[in-house]
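Remarks on the structure that follows.
== chain A ==
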Amino acid sequence: MNTIFYVTAAVAIVSSIMAITNRNAIHALLFLIISLLSVSVVFYIIGAPLIAALEVIVYAGAIMVLFIFVVMMLNIGMEEETEKQWLTPKMWILPVILATVLLGIFIYVSREFKFENTSADIIDPRHVGISLFTTYLIAVELAAVLLLAGIVGAYHLGKPKKKIIHRFLIKAPSDIKGNMQK
Partner candidate 1 sequence: MKYVFIIAGVLLIPLTIAAGLIWVERRLLALFQDRYGPNRVGPFGLIQVLADVVKIFFKEDWIPPFADKAVFVMAPGILIATILLTFAVIPFTDNFLVLDSNIGILFFLGNSSLGVYSIVLGGWASNSKYSLLGSIRASAQMLTYEVFMGLSLVGVVMMADSFSLREIVEAQQGGWFFIPQFVAFLVFFIAGIAETHRTPFDIPEAEGELVAGYHSEYSGMKFGMFFVGEYLGVTLISSLIVTLFFGGWLGPAFLPPAFWFFLKTGFFICLFILIRASLPRPRYDQLMELGWKVLLPIVLLNILITGAILIYNSSL
Partner candidate 2 sequence: MISILRSIWFTFLHAFHKRETQGYPEKKPYLPPRYRGRIILSRDPDGKERCVACNLCAAACPVDCIALQAANDYNERRYPLFFRINFSRCIFCGFCEEACPTYAIQLIPDFEMGEYDRQNMVYEKENLLISGEGKYHGYNFYKVAGVDMGVKGIGKGENEEPPVDLKDLIH
């Protein structure tokens, strides 16, 4: 089991690096998908099959498809010039410093608190469901309200415009009349 874990983890890291450095937008997204898939395998190995499946369905299956969809529609292909401009040291030095700080904290935390129980018991969908609707009920409800707000907003933005039948058939608004009288 350990070798599988290390192989998939290596795949995840390599494909993530490829996703960042690849200049072709679609290829970069494909590497990101591979990274997500290998992370889901890691989830499965450490005993969270539901999260693994959701990772594939939601992230790799739905969200990344939308990303690719947008990239396809905008036809971002081989724009190497802009990529080169963006990948100057000035642009990436600050994120790298922040990421290094995070890495330091991560190493410190993992050395300070020893997690003995790495091969934990398998969390099956039932446990996830029960804890979602008891312990984390408020978070779930809040997320639901947020999603509802998103749906309402999307409906508002996507509402069909009023159909104009003919310019002579529209009733003239009163302020235009007022302007005419002036």
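Note that a contact is a pair of C-beta atoms (placed from the backbone, for glycine too) under 8 Å apart; a residue touches a chain by one contact, two chains touch by 3 or more; residues count from 1.
Behind the choice of candidates: all candidates are chains of the complex that A comes from, given by their letters.
All of these numbers come straight from a predicted model, not from anything done at the bench.
Looking at chain A and the listed options 1 or 2, the chain it touches in this complex is number 1. Across the interface of their complex, candidate 1 is touched by residues 26-27, 30, 33, 49-50, 52-54, 56-57, 60-62, 65-66, 68-69, 72-73, 124-125 of chain A.
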